[in-house]
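Just passing along the structure, written as structure tokens.
Of the protein chains in this complex, one is absent; all others appear in place.
Presenting chain A:
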């Protein structure tokens, strides 16, 4: 490696880290949390006995899963202005990723809820709980345990998917790396640094997943 390349890497370690910490990670976390809220609502709608409600949820999941994430981003950022709705890059990315996570995680949450035995709903009913209390106190705590591994997958995918936001002018990790590399065509060096950063974020999240799983398993026979 030439001294010039080493210097470029050293000069950009901090700007790339800053982009990761101030844009990539917040974009991931905000979208994920909002996405989970959407997903929970969609999952409960899918479980509704009312046909129209479950049908609407099913259609939503189908559209989200059946179209490219990049296209979803483009429609919100480049497409909606045609209808008079304009977003700044960062909010546009949050909306797109939230809706996307909402679709995927809805299926995870739905199956996790279905995995809770019917007897738990009945026991909750006999101690006097209504639907929402049953969800909050009995069903969701148990469904969480089932849902943590697949939701961790969703989250880790999302970390890397946020790189797509570089295409709608969000100055996240990948975009900062691109901009640093462009003047001198040092793409290999800069993309490698960005890759390492993504990887480290995902390592941290994997460790978090392990800890959460251990915590959740405290009440299960091994």
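One rule holds for everything that comes next: a residue touches a chain if its C-beta (ideal position, glycine included) is under 8 Å from a C-beta of that chain, and two chains touch if they have at least 3 such contacts; residues count from 1.
As a convention for this text, contacts and distances are computed from a predicted model.
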Subject >> Absent chain [UniProt protein name; select from "Molybdopterin-dependent oxidoreductase", "Glutamyl-tRNA(Gln) amidotransferase subunit A", "Amino acid ABC transporter ATP-binding protein, PAAT family" or "Cytochrome c oxidase subunit 1"] >> reply: "Amino acid ABC transporter ATP-binding protein, PAAT family"
Original post:
Where the complex has a chain not shown, which of A:10, A:50, A:82 or A:221 is the residue touching it?
Top reply: A:221
Original post:
In the full complex, which of A:48, A:133, A:153 or A:192 touches the chain missing from this view?
Top reply: A:133
Subject >> Touching the absent chain when the full complex is considered, from A:12, A:31, A:72 or A:142 >> reply: A:142
**OP:** State which residues belonging to chain A touch the missing partner chain.
**Re:** 117, 119-120, 122-130, 133, 137-138, 141-142, 145, 218-221
